[in-house]
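Here the complex is missing a single protein chain, while all its other protein chains stay put.
== subunit A ==
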Amino acid sequence: MTVTSTGTATVSASGLTLRYGGTAVLDDVSLRLQEGITGLLGPNGAGKTTLLRVLATAVPADRGAFTALGHDPGTAAGRLTLRRALGYLPQNPGFHPDFTAFAFVDYVAILKELTDRAARHREVRRVLEEVDLADVRGKRIKRLSGGMRQRVALAAALVGDPRLLVLDEPTAGLDPEQRMRFRDLVTRAGQGRTVLLSTHQTEDVAMLCHRVIVLARGRVRFEGTPAELTARAAGRVWSSPERDPGARAGWRTATGAFRNVGDPPEGADLLEPTLEDGYLLTLDDTGTEAAR
């Protein structure tokens, strides 16, 4: 299903298809992004990272096209202009371990064509302060915690004040406290920018995003607001003492009762749906194994 968006699209993709060998990793993907944070939800293997790489101009699609911030990355000039306005945090950002946080962000700033030393260093200071890492700027990256490294990578993505931020599972592997802190940073970073945030955690989407896209088996299965995704599960979530064999998915909750999603039986004890319920039902509707 595609929910028509009324806002102005900053990124617009149509028919993106990419095959590796015989497998379509992206299969006719069309989407629109607006200013603000859009969550990209999907199970492992859904094609999220590949889609982000295409939108970040790291790999070209076999078919289809997209424009971002008014630029066409299909041309060398458009790609260069877009890259100047792009911040990208890959799924597994690599670091030169002997670099300090400052040196690493400085290095990325050079890659972003900030060649004037004084101006570049001012920018590095600015982004490190933006991610609350000013105090550890002189520490070697190998001595920083996982959460701090992720913030260093976010700082690198923020160099040059990009208008489009592409973040690939930035909260993966972080403990709850680090995750909350990172979410706060992303919320701040999302102001006045277009942010596409890939995650497989519905909490990230519920707390951060004003729009959400669900990707499964390389195809867009839902595009709309988190409230609209949640609404998909309205009247389709119920509680029972044991797992309901008729449910599409069910799991025991902290109270000991089972939470079931699917088509409830007559007289079922209906529950208020959550974003996760809507997400699971969307996956199940597409036959995705992860929903079961």
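Note that in this section contacts are C-beta pairs under 8 Å (C-beta built on N, C-alpha and C of every residue); 3 or more make two chains touch, one makes a residue touch a chain; residues count from 1.
Just so we're on the same page, contacts and distances are computed from a predicted model.
Between the listed names "Putative spermidine/putrescine transport system permease protein", "Integral membrane protein", "Antagonist of KipI" or "Cytochrome c biogenesis protein", the UniProt record for the complex's undisplayed chain reads "Integral membrane protein". The chain not shown here is touched by just one of A:A13, A:A68 or A:L86, and that residue is A:L86.
Among the residues A:V25, A:L40, A:A189 or A:V205, only A:V25 touches the chain that is left out of the figure.
Listed here are the subunit A residues that touch the chain not shown: 20, 25, 44-50, 53, 56-60, 76, 79-80, 83-84, 86, 88, 90-97, 99-100, 102-103, 106-108, 110-115, 117-118, 120-122, 124-125, 129, 134-138, 156.
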